[in-house]
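All protein chains of the complex are present and in place, except for one that has been dropped.
By written order: A and B. Residues from 1 in each chain.
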Amino acid sequence: MNALRKEVNHERCRLHFARVRRYVRFNHWPRCIYVDARTKIVASGARQGQALDLTPRTSADNAPLAPRKRKTKWGYVAVLVLIVVGGGVIVSRFLTSAIDYYCNVDEIGVREGCEADRRIRVQGTVEEGSLAADSGTTNFIMIYNNKELAVTYAGDPGGIFQECIPVVVHGRLTGKVFEANRIEVKHSNEYVADNAQRIDDAESQACSPIAG
Amino acid sequence: MNSTAVRSVGTPSTRLFGLLAIVCMTWVVVGGLFFTPADLNQGESVRIMYVHVPTAWVAYLAFIVTGVASAMFMFGKRHSLGFDRVAGASAEVGLMFMAITLISGSLWGRLTWGTFWEWDPRLTTTAFLFVTYLGYMAVRGLGGSPQQRARRSAVVAMLAVLEIPLVHFSVVMWRSLHQRASVLSTDGDIKMDGLMLTTLFVGVIGFTCTFAWLVSHRQRVMAMRDILLATQLDSALNERIAEGSQS
Partner (left out) sequence: MSTSPNIARVARVVAAKDLRIEMRSHIVVQQVLPFAGLVMVMFAFALDNDDVLQRVAGGLVWLATLFSLFIVVQRSYAIETSDGALDALRVAGVDSQGIFLGKSAALFVQLITLEMLLFVLAVVLYQVQLSLAGLVLLVTCVLCATAGLAFVGTLYGGLTAGARGRETLLPLLLLPVVAPVVLSATRATESAFLSGGTVLADGWSWVGVLAVFAALFGIGGLLSFGALIEE
């Protein structure tokens, strides 16, 4: 009986913090806790003099003791993958007009989702020299692919709004002028140092933003 | 039962990560604020990029680690709970980094775009990803034994990790206000000048080391907590057995 207790204690996992690292290997500690507990229960049974049959059981006798292993149904997983891919295709090819954030200036009335009689979001570049800010109203001309659109906005657009920068305006086209009630400035993904001695190369825009 | 009180769960490897993280972050802070140039269009507000971009990448990394660890738990032979702990720790830290990305991005947007938030594909999918992982943390908090928690959250994590390509490529697949990737872009062209790029990469290394340090410590604390719970079970069993043998 004492020998049994010694064995059990020997296996015991203590909450000994300095040795935590050794036991924090992935799965040892819960196993030894539970094995420990089971051993104790078995040992206590033996202590009370009951005959405890510890011979291993095979699945030939009685019901199987080990839980039935769940086989991953790979057929289902394959169908799942196909569905995800199919969904991706649908969303990326057929729903572009609905998910796209803006229409370009030359697409108004032409592209699906950019009808001239709805509230739309239009993208274009602020034309050089067209910016006129009166008291409380900002007027400018947006250009994209050589198509122009006159915009009027009640207020002062925030952000880095300036000429020659792409913007997205939200609003409605009334007659020839686009009445915007929201302006967002779109900046490109290029990060260029603001160097006063920068030499313009042939590929830069004809219209250079005023450094601010 | 001995209890040698210990003050930390640090080990030489985590101390290395920590030191590297401090060095890199100092470089990024000093370099980002003082030595890197302002941008041609965005001016001084470009400096937020040194926080916004690395935290976004590390958040993606964290969620991928969660997905991989969950898969290794579910499909591994031993169903080792250590993988589940890494998955949980990584998701927590990833959530924190994603929150930093969203907040810094929002401030940057106010300065450049003129608005704190708008519902273009990139921001919408990112918000969706964030809320999904909030749900993952809720699933982890449902209670029950460590094995139940691990099984449930593994299923959720493996589904949630599919959203990451959606978020990253949303700017390529659809038109959005958020600009396309400057470094991790599909055409392989890097559109950033010298010192900015260097500072950005140092920032990525610094944030990744911070991530590794946080996840290591967090999963060790989780392991200790699980040991504590199991040991309480252990001592309760002892008491019952002692009662039983006395009668």
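FYI, a residue touches a chain if its C-beta (ideal position, glycine included) is under 8 Å from a C-beta of that chain, and two chains touch if they have at least 3 such contacts.
What you are looking at is a predicted structure, and each value in this text was computed from that prediction instead of being measured.
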item: Residue touching the undisplayed chain, where the options are B:155, B:190, B:221 or B:236; value: B:155
item: Missing-partner contacts on chain A, residue numbers; value: 70, 72-73, 76-77, 79-80, 83-84, 86-87, 90-91, 94-95, 97-98, 112-113, 115, 117-118
item: Contact footprint on chain B, counting only the chain that is left out; value: 128, 131-132, 134-135, 138-139, 141-144, 148, 151-152, 155, 159
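The rule is simple: only the chains that are shown with their structure count from here on.
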item: Separation of chain A from chain B, taking each centre as the mean of its C-alpha atoms, in whole Å; value: 12
item: In the complex with chain A, residue positions of chain B that touch it; value: 1-6, 9, 11, 37-43, 45-46, 49, 75, 78-83, 110-115, 118, 120-121, 146, 162, 173-177, 179-182, 185, 191-193, 195-196, 220, 223-224, 226-228, 230-231, 233-234, 237-238, 241, 244-245
item: Chain B contact footprint on chain A (complex, rising order); value: 12-18, 20-21, 23-27, 29-30, 33, 36-37, 40-41, 44, 47-48, 72, 84, 92, 96, 99-102, 123, 157-161, 165, 168, 182-195, 198, 209, 211-212
